[in-house]
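All protein chains but one are shown in place.
Note that the chains are named A, B and C in the order they appear, and that numbering of residues resets to 1 at the start of each chain.
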């Protein structure tokens, strides 16, 4: 019997008990639940596609490893980012600390394209979801919105400029609950 | 300008002159031919599928690397096994030496299955193409034929026996031209 | 018949044309930009030529270069597909001047139908209703008089413009002055000409179009209608054949109207006449697309006609091998366009590498796609990745098969609109066929969170994956090449007995 802690990117964690069965099957139970599940995971070819058989239910997942203990699992339309660690008493407390959002946000280009319009300026306070920029890609204009409310601290692009995916376009100091503390 | 020797598994060799062009294209000429060909090779994903553009003709090939200098190229229905080496004056002579067939042949199981009948015995002389064994696989009986004329020197299977792909079933001492000499 | 045809396009439609050419035993010549060398349309063609860098104006829109390649390759004809040069009459003329057959209508027909005002006049001359509207107007008084005559609501459109630019909807007389002033300013700024025209705003309307094919001998055959009311930002997303509301009588009227317009424009080759259909079953001509349509497969599946093959035949001077009476229609077909846009992130286009593309198959499903594992989706072209068409004996049969197909479709690495399409297919309005062109504007994407069942499966999978409890040791190298440490660890694991970590405890 082993015990693992599975943490998602948003500070959610779950502890699992794990027991191996014959033939590659595994019995797992989420802490707090009465139900044991029978599971088996296998790669379908080398493409990253996996079949999970969970209580006789076949589930196709796409899994990308991230580092030693990480995995990004795509199920249906959802991309879920997990870290898995052997359970230790100290683990949960540390996980808690990670949950709080940082006080700063970067707005990065979601795709390669060209800036059409910049609709905010340094020092401006913007609301969550407010349109900050318009960029053109694939023959379409796309609105880039604020991920959180806050103050614009930097605008690093200008209309007509070509940007590549992932490039930082704006910086925002957020005014959400995360501001009070910033652990470590 | 570089020069390479491409040898197929059957002792055939061809020497190529190679010259690089812009944009990943290559000019190649087979020795003995007047024609220069423009070629470009690129992998289609990670599956082993490649696209060769040869004088504006797209050719899909499946390529498996074999060791430092080898490649098995599948084109249409054909699997062709090549070794490629930088050209040196001594190279062709050595290639020549390889051409002669060895004086012995093994008959291996082409697939996993069960022996149904053995139709030859040790000491028997068999002709090329003669049926030596019948084996069952995928609910079908399949005739295994002699790869060359010769004398059966060993029968290593019996009816009812299960064999796995690649397992040696019979040995034959061939009586082809290869018998006179066996270089090195 | 042609011996060799150049396909001046890319992606799924270029592949569609290459396949039709193969079916006709005509050699195909593909062209490709820097980023499309590995595309299926290149790989499946008989010959392939590089025509320039990724931006379309330097490759797929480069008339001179394409004609040069066609001549070099010894092609007899050029198929433009749709988009790019397909409706460019200069290109059609340049083909003719170079001794190449343009597989499409005559340049004069293209020009006539490409001009909004001329097309409208052509329709009127052919006794086809057009949307009530005015001529070009530049004074506020004239505009008001026109609006009063036509009746509110009206739309103000830039006379010199195109696309949605400068369009204003005016619901009542008191809104007119402000709207007209702004629209004229915009029109002047955008097109150098402030002239507007006033058009009746019809609402709610369906977008219904009629496919026609015509040969050079005056035979014009209508091949049924398509319902294309499911649009987002004027981009069709789901199309079907037939329309849920078109009965035999209306179909006949629509088809007759389409044929009259084609005849008035001296049209040959394939074309599509687009109409708006109002709730009272009146229809109005909008425009004629002088090319193959993205959504042509729905018509093909219901009628058995191969539009691409037949357009090549008529371009080569053959007579149409069938007339209207011989065409048997059967069942129902629905097409969904799969685009690289993220429905859960404001439909932002997504670019990047498709790690895995698994297409649906099985009875009643047809996929037109140029996807492959490893393809890079670039920002240079439109976001259409693939088209799925489902056929059924009736509309519900086609709809359920489409749902099955979209569920089977996997595209990993790039966000697509597949979940959005599945949502739309399940709305009561779509199921009832009760749709109009504003359907998607009103529809809100359901921002579905993973359900508990999915979350459990994902957590268990992450757990078994990272703990190495994967059956049979099929462990893949992590995609994240930056994490060499992980890769090394995996190799060590492999040496210690593969991924079957459990077996070694």
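The working rule: contacts are C-beta pairs under 8 Å (C-beta built on N, C-alpha and C of every residue); 3 or more make two chains touch, one makes a residue touch a chain.
None of the values given here were measured: they were computed from a predicted structure.
For the omitted chain, the shown partners it touches in the full complex are A, B, C. Across the entire complex, the residue among C:15, C:48 or C:143 in touch with the chain not shown is C:15.
In the full complex, chain B makes contact with the omitted chain through residues 2, 4, 6, 8, 14, 16, 18, 20, 24, 26, 28, 30, 37, 39-43, 45-50, 52, 54, 57, 59-71, 73-78, 80, 82, 84, 110-113, 137-140, 142-143, 145, 165.
Taking the complete complex into account, residues 40, 42-47, 51, 53, 56-58, 60 of chain A touch the chain not shown. Considering the complete assembly, chain C touches the hidden chain via residues 15-16, 19-20, 22-25, 37, 44, 297, 300, 304-306, 308, 328, 330-331, 359, 361-369, 374, 393, 397, 400-401, 404, 407-408, 471, 474.
Here, only the chains that are shown with their structure count from here on.
Rounded to a whole number, the gap between the C-alpha centres of chain A and chain B is 50 angstrom. In this assembly, the C-alpha centroid of chain A lies 33 Å from the C-alpha centroid of chain C. For chain C, residues touching at least two other chains, in rising order: 373.
Residue positions 46 of chain B each touch two or more of the other chains.
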